[in-house]
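Only a single protein chain was left out; the remaining protein chains are all shown in position.
Up next is chain A:
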Amino acid sequence: MINYILLVSRQGKVRLAKWFTTMPSKAKAKIIKDVTQQVLARRTRMCNFLEYKDTKVVYRRYASLFFVCGTGSADNELITLEIVHRYVEVLDRYFGNVCELDLIFNFQKAYAILDELIIAGELQESSKKSVLRVVTQADTVEEQENAENTMARLGSRSGPLM
């Protein structure tokens, strides 16, 4: 199973951090720091696997972002890479040619998509289509609710707040 997924920029900034194991925040911070350092030190043309303590780190770079997964040492490295790739594909479809800024400004969406793909460190849905369907449905609900909200505000006050 996957223990954590990090998205780290080339400058070492964390763009997303999802933990599937319970751990004190200090330990998390240490792992983020150490693993980021190790991953950033890697060069192109090296393999996508690292060892960190007893765990394995599978990472892949997409444009300016590193997608980093921590897994158990007995897990299949290649399938973890596939999962990462699947995530990137869904992000790409959702945002349409996704870039780092999309993820920065819509970080909650990045989390939501990840939640649709992986729960409790296990892949829950391998179909891109169904993941996208759920996420866009949620967007529709949000729009509706926002619209209702605006209407309500218009009704209760003389005008919108801003």
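Following the convention adopted for this analysis, contacts are C-beta pairs under 8 Å (C-beta built on N, C-alpha and C of every residue); 3 or more make two chains touch, one makes a residue touch a chain; residues count from 1.
By definition in this document, contacts and distances are computed from a predicted model.
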Open item on the list: When one chain of this assembly is omitted, its UniProt record names it as which of these: "AP-3 complex subunit delta", "Tom7-domain-containing protein", "Hyccin" or "Ras-related protein Rab-30"?
Closed with: "AP-3 complex subunit delta"
Task: Residues of chain A in contact with the chain not shown - done: 1, 13-17, 19-20, 22, 24-25, 29, 43, 45-51, 74, 76-79, 81-82, 104-105, 107-108, 111-112, 115-116, 119-120, 122-127, 130, 134, 137-138, 141-142, 145-146, 149, 161-162
